[in-house]
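Can you read through this structure? Questions will come right after.
Missing here is one protein chain; the remaining ones are kept as they sit in the complex.
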Amino acid sequence: MNKKLAIILVLLLSLSTFLAACSGGNSDKTSGSKAGEEKPYEITWYTIGTPQKDVDKVMEEVSKYTKEKINATVKMRQIDWGDYDQKMQVMIASGESFDIAYTAGGNYVLNAQKGAFKDLNELLDTHGKELKATIDPAYLEGAKIDGKLYGIPSNKEVGQQSVYVFNKDIVDKYNMDISSVNSLEDLKPLLQTVKENEPDFTPIATFKPYLPFDYVLEDELPFAFPLEGDKGKVVNIFESDIMMETLKTMHEFYKAGYIKADAATSTDPWPLEVQNWFVRKEMYQPYAELIWSRSAGYNVAVQPMHDPITFNNSVTGSIQAISATSKHPEKAMAFLNLLNTDPYLRNLIDRGIEGVHYEEVDNGKIKDLPARVESYNMPSYSLGNHFILKLYENDPEDKWDAFKKFNDASVQAPTLGFYFDTNPVRTEIAAIANVANEYAPPLLTGSVDPEEYLPKANKKFKEAGLDKVLAEIQKQYDEWKKNN
Amino acid sequence: MNRIKSFFQDVYKNRVWLLMVLPGTIWLLLFSYLPMFGTVIAFKNFRYDPNGFFASILNSEWVAFENFKFLFNTNDAWIITRNTVLYNLVFIVVGLILAVFVAIVLSELANKRLSKIYQTGMLFPHFLSWVVVSYFVFTFLSVDRGLLNNILLWFGVEDPISWYNEAKYWPVIIVLTSMWKGVGYGSIVYLAAIVGIDKNYYEAAMIDGANKWQQIRNITIPMITPLIVILTILNVGRIFSADFGLFFQVPRDSGPLYSVTNVIDTYVYRGITTMGDISMSTAAGLYQSIVGFALVMLTNYLVQKVDKEYALF
Partner (left out) sequence: MWQITMITNQNSSQPTPLNKGNAQNQVNQPNKKSKRKKKYTPHGLNGFPNLLMNILLGSFSIMCIFPFLYVIVISLTDEKTLARNGYQLLPEIWSFEAYRYLWQMKDQLLQSYTITIVVTVLGTLVSVIMISLYAYAISRKQFKYRGFFTFIAFFTMLFSGGLIPFYIVATQFLHLRNSIWALILPLAMNAFYILIMRTFFQRSVPESILESARIDGASELRIFVKIVAPLSLPGLATIALFSTLGYWNDWFNALLFIDEPHLVPLQSMLMKIENNIEFLRQNSLAGGIQNDLLSAIPQDAAKMAMVVISTLPIAIAYPFFQKYFVSGLTIGGVKE
């Protein structure tokens, strides 16, 4: 009986390995054979956003153009916002063949470090000359990991600036002076007024306070370089004085009822069009207040918390990477080159087909037709260069100039271009991420008393191996600093 | 030679049965066994290779048990293991008692129509996904909008309870939610077994003057014991795995509750999402499987010792 079992097992195993071998062979074969020169190559492009009905229709138009220019057609696959990361991770890990994918921030870095993306240093010189000339050099330098560029950043606002956004109706009603708000503390009298007089409004639309740190990984993980003081030394943000002070203020706000009681766990996205908030925190780009006011249906006012800063996270905020599994990376690069430099193509992909999705009004500006809102509502930021996009009729004339000014004014963060390799300490980071998940949301929303919880959190961080991670970061940073 | 020949003879003799298991076996092979080769990445530091998954596996570096370390290297790791095992034990014991109790009562109720209605009602929660259940729970526990705080207010409790911040209530809430969702399902399985019991036993028992309780004790329970044992063995195998939705979505991933809601599955999820490290998640899965497997074998062995017929194999 046992022998027979063994035989069956062997048979099954051999069958399965046979299958595995088959498929392995297949993928090798296909990746080996070059696509015929005459036949246009189909570029598969994954991008983020709720799938739109007219994508195929627009891509047909795009393909007509690209076939002529670079002998390639384009197939765009959109994956919904919340599904994107998980799905891309599975696809990349499984070695699926595709050409271009949108990626950003931490995912860009991790995937690049693990070898998912193609090194573009050379391709950029051979197939992307115009592109190289167009994009803000801060981007190309900042997005390099160990000297290698793994994706093309979208040319847009290069810096990050957190701003307080106020409900202008209320500001006007009580004659508030928001220009004097320079810190969290300064908000107090305004919040008090709202709390006392406007029962239907929550003074603060849940936000985490701004803290002057340059985060190494994510903003809830404890390691960061300070933006003030000793900028070259990595610290545990939860041990800093500024954290304690800020959280005390937040907790005071929480106790006073300025912040919603369930802030730490709430998933309420605070949609702008619902007028139930007084102040919120957003990321700014030039003229964002116009966009916000438009989608809110009432006016908002903006007060910056700090000057724009160029972080790793802001340069890698939107990147098109070429997959290591791409069968024709040159074509993919040529397409990205065209996408970022050719106004016709860029506008076609972003705004849709003229006459169907939008129409021209005076002086080169455009206006959406109903079809764009319904079936081709694309997120501009994830698709490439902003500076060659057509302006909407209610956009200010100098929009892109303002972007350029904003970018020039942006200050470099201490770690711009330094990408921490998490590999030596990944088990510690997994444990630390759990502690951060446990303590950061309640602390940062003011839901718990920092005097009690910060020491607890720090004790747990230490247990999880924080010191080892900090030391590793410092080591890598010092090394990087030496070479840069 | 002879052995091979007799093997093929056996196969031929069993051809009808083999034909019956064929579709299932192909499925198991494709969807379960073939992917199992992938578990080697639990012992590797997985890196991507342009030539696909198999090349990636081959070219990734062996790291032995490095990927398992994060499951053991902190105090939290101890807490998650404790939580996982304790909750599962409670689920197994309480779930079994309640399900068998409900199944027997359902089968004994005088009014069959009512019994059917109860069945329908109790099975309902099982048809809901955890996301939906988490909405349900939220409607009760929301600090400012929830039913419970409204009721408390009505009774004059001025200070609303911040349910999602108070760990002490959650062991009870978790168990209640799990039972609420699972008892109907469990009882249906047992009910189906009870219904399958030959009615002659009961008739004969009644002739002998046995009362209801004696019938239940001496006929119903012994007759469903094999099923109880099998289901319990199977549940023991999953004692190291927790229902992700119950521990993640229902408590709304609330930090202050971690001491009582963090289980192996949620810990792994939270640790891995930051870095997208599939080697580590595979390692965690393998760890759960191996412990579960060992426990099943042990339980099965013990059951076999007591009574061979009840054992799973």
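A few comments on the model shown:
We just call them A and B in the order they show up, numbering each chain from 1.
Methods note: contacts are C-beta pairs under 8 Å (C-beta built on N, C-alpha and C of every residue); 3 or more make two chains touch, one makes a residue touch a chain.
Bear in mind that the values here come from a model prediction, so they are computed numbers and not experimental data.
Looking at the complete complex, one finds that the omitted chain is in touch with A, B.
When you scan A:178, A:227, A:288 or A:356 for touch with the missing chain, the hit is A:288.
In the complete complex, the residue from B:106, B:173, B:242 or B:263 that touches the missing chain is B:106. Interface residues of chain B facing the missing partner chain: 10, 13-14, 16-18, 20-21, 23-25, 27-28, 30-39, 41, 53, 102, 105-129, 131-132, 135-136, 139-140, 142, 144-147, 149-150, 180, 183-185, 188-189, 191-193, 195-196, 198-206, 208, 210, 212, 214-215, 218-219, 222-223, 225-227, 230-231, 234, 237-238, 278, 282, 285-286, 289, 292-293, 296, 307, 309, 312-313. Contacts to the hidden chain, counted on chain A, fall at residues 4-5, 8, 19, 23, 26-27, 49-51, 53, 77-84, 86-87, 90-91, 93-96, 157, 160, 200, 267, 269, 271-272, 274, 276, 282-285, 288, 291-292, 295, 317, 377, 379-381.
In the analysis below, only the chains that are shown with their structure count from here on.
Rounded to whole angstrom, the centroid-to-centroid distance between chain A and chain B, based on C-alpha atoms, equals 37 Å.
Of all the residues in chain B, the ones that touch chain A in their complex are 3, 7, 10, 29, 33-34, 37, 45-56, 66-67, 69-70, 73-77, 142-144, 160, 162, 164-165, 252-256, 258, 262, 267, 270-278, 280. Partner chain B is touched in their complex by these residues of chain A: 3-4, 7, 12, 15-16, 19-20, 24, 27-28, 31, 85, 89, 92-95, 106-107, 110-111, 114-116, 217-218, 221, 260-262, 264-265, 267, 324-325, 422-423, 426-431, 433-435, 437-442, 447-448, 460, 463-465.
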